[in-house]
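The other protein chains are all here in position, but one chain of the complex has been omitted.
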Amino acid sequence: MRGIDASIRIGGGGTQAGAHQLSTEQGVKVIGVASTIDNDLGGSDRTIGFDTACNTALEAMDRLRDTAASYGRIFFVEVMGRDTGIHRHAHGIAAGAEYVMVPERRENVNELVSVLENRSKEKGSCIVVVAEGDEEGGAFKLAAEVGKRCPQFDIRVSVLGHLQRGGSPTMADRLLAARLGAAAVEGLIAGKHNCVVGIVNGAITFTPHAKAIAQKKMIEPDLIRLLAMLAV
Amino acid sequence: MRGIDASIRIGGGGTQAGAHQLSTEQGVKVIGVASTIDNDLGGSDRTIGFDTACNTALEAMDRLRDTAASYGRIFFVEVMGRDTGIHRHAHGIAAGAEYVMVPERRENVNELVSVLENRSKEKGSCIVVVAEGDEEGGAFKLAAEVGKRCPQFDIRVSVLGHLQRGGSPTMADRLLAARLGAAAVEGLIAGKHNCVVGIVNGAITFTPHAKAIAQKKMIEPDLIRLLAMLAV
Amino acid sequence: MRGIDASIRIGGGGTQAGAHQLSTEQGVKVIGVASTIDNDLGGSDRTIGFDTACNTALEAMDRLRDTAASYGRIFFVEVMGRDTGIHRHAHGIAAGAEYVMVPERRENVNELVSVLENRSKEKGSCIVVVAEGDEEGGAFKLAAEVGKRCPQFDIRVSVLGHLQRGGSPTMADRLLAARLGAAAVEGLIAGKHNCVVGIVNGAITFTPHAKAIAQKKMIEPDLIRLLAMLAV
Partner (left out) sequence: MRGIDASIRIGGGGTQAGAHQLSTEQGVKVIGVASTIDNDLGGSDRTIGFDTACNTALEAMDRLRDTAASYGRIFFVEVMGRDTGIHRHAHGIAAGAEYVMVPERRENVNELVSVLENRSKEKGSCIVVVAEGDEEGGAFKLAAEVGKRCPQFDIRVSVLGHLQRGGSPTMADRLLAARLGAAAVEGLIAGKHNCVVGIVNGAITFTPHAKAIAQKKMIEPDLIRLLAMLAV
């Protein structure tokens, strides 16, 4: 097509879906590089940008903790990463959050209220991590619901949103980008195409586009367990 | 009162109003230390926390610019500091913003739209700084208004809010805190009270509480002029 | 011993050697947690502190690049991590270094000079990463040697040393610490002792103290290859 032998597409699910179409419909040889701060693309344990976005969010949450602790407040913090839950659990543990909303579990508003009532007495301040597009309606709706049940709480909401993006990349993201970039070029030379290059269990892997796009990442179970242990 | 000879009150307008009352109604000798990230208390050119909050906001805006430039977007960024306009102008200049909403000026939505139409063609991305509680209704309302008039724009809103607070203080804030803390103690010893200690034009000053609270800080006019020059 | 049932020792090689002795000589049940910014202890792919120290060093090297590029200088940067070479290669790739001294390879001063002569013409500035205790004698000695051979170079030396330590931990280090801390407690309860708990290929592992201490970490070969590709 237009004299293009091959194309390397760097991006997340949307980009790779387009790359897949380009490959199957136009016959262009395409390799995708797994790159999204949401870490919700299959074919790589970590996608480029995830580590940087996590650390940016963590700095923000450390600052929110300063305010929460000073005033005895409860903060609902909305982070990116709707589907996978990886963001919110990683953030929750690293920031010492008292609760992380898990979309798969029902009834968790009741549990949340009960946890907040206990923790806020002991600690004075609490941080609750919510993902954007959470089925309870995001941080504002959830905070309103909790505020209605517990008028004694001094509640604030903070939406990280686009503030998680951009900035100078971390070491881990630079190394990942260097590895995947080199592997994409060498993969094309070696005849691979219509696949996503990533790192799985420490090794470079080439996953067919269709499979990488369809794959749903699961929260690592030990993160859920850890969170419960550490939030006490 | 309760064996208290004197009290040093560190905080902003609310804290100092309370300090004033304590002083006049209870007869306690009180010195206030001008400390608020909003920099909206009289009696000190800069209040403790302002420099740190400004730099935190600046880092966030630098990251938003990365995203805005990548996608050709227009970001409305809501910063703290309702009344003084100092925050928003300082942020606007330092972050290279294309426009800063000035509450005192009417008709500025028209001007804003006209600026955005010109700038977005040249630069691809724009950052508009809005203060919380702005009379046009804050960033979300303003963004909605602009979006209605200019459906071609790809608009995003980011509210810094509590994310401007907390964190490790800057050099300037630590020096200011050291200076004002020492001056408050020495002031009390020297017999001063019912006043706010601050730094005005480089010198330690003691301003009566009533005056410090009532004083309205004006935006430095050269900041408004600079912004217009640099945003071109 | 003194009513102590078990002990958890958090630290690097020295700490774990002491833990091993405590275990074998005093019969105390000990589990070690792999924690050193040098990442030179066996039993865990990454040790606690490594990711934070790497990112701190990276920020410093980004700043040195600003100066190197402004003045057309060659910087020799001495980083921690004498033995493993992991630090220096990771730093080198992430910082876009033009050369990384590899202790295992002889003759590399000649190669270094040749690389610098080529690169400095194209790029104007160069960064050379050296490990402390490097067999060529560290950054100062190496810089002096290169300066003698190439008097035309404007050379500076920067020793990161203790500046790599301390600071707020990254997300990756906080998660690693949470995982290893929980695993150490659960390991003791499950009857494990005289071992180091770490994460190898993504899974919690308990490695006998003697083995973890003796194990020599090798530079991942793809890092050496990547560095050569990217520095061109």
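Letters A, B and C name the chains as they come in the text, with residue numbers starting at 1 for each one.
Here is the rule we use: contacts are C-beta pairs under 8 Å (C-beta built on N, C-alpha and C of every residue); 3 or more make two chains touch, one makes a residue touch a chain.
Not measured: the values here are computed from a predicted model.
K.L.:
Would you mind listing the shown chains in contact with the chain that isn't displayed?
P.N.:
Touched by the chain not displayed, across the whole complex: B, C.
K.L.:
May I ask which residue of B:Ala17, B:Cys150 or B:Ala172 touches the chain that does not appear here?
P.N.:
Selected residue, touching the omitted chain: B:Ala172.
K.L.:
Check each of B:Ala19, B:Val33, B:Ile48 or B:Ala90 against the chain that is not shown and name the one that touches it.
P.N.:
Residue touching the absent chain, from the options given: B:Ala90.
K.L.:
In terms of residues, what is the contact footprint of the unshown chain on chain B?
P.N.:
45, 51, 54-55, 58-59, 62, 90-91, 93-94, 168, 170-172, 174-175, 178-179, 182, 201-202, 222-223, 225-226, 229-230
K.L.:
Touching the absent chain: which residues on chain C qualify?
P.N.:
Touch set of chain C with respect to the missing chain: 56, 59-60, 62-67, 75, 156, 158-163, 165-167.
We adopt the following convention: only the chains that are shown with their structure count from here on.
K.L.:
Graph shape for the chains shown, where an edge means the two chains touch. Line, ring, star, complete, or other?
P.N.:
Graph shape here is a line: each chain touches the next, no loop.
K.L.:
Counting only C-alpha atoms to place each centre, which chain is farthest from chain C?
P.N.:
Relative to chain C, the chain with the farthest C-alpha centre is B.
K.L.:
I'd like the Å distance between the centres of chain A and chain B, where a centre is the mean of that chain's Cα atoms.
P.N.:
Between these chains, centre-to-centre, one finds 32 Å.
K.L.:
Report, in whole Å, the distance between the mean C-alpha point of chain A and the mean C-alpha point of chain C.
P.N.:
Chain centres of chain A and chain C, defined by C-alpha means, are spaced 28 Å apart.
K.L.:
Centroid of chain B to centroid of chain C, CA atoms only: how many Å?
P.N.:
Here chain B and chain C have centroids separated by 42 Å.
K.L.:
Which residues does chain A have that touch at least 2 chains other than itself?
P.N.:
59, 62
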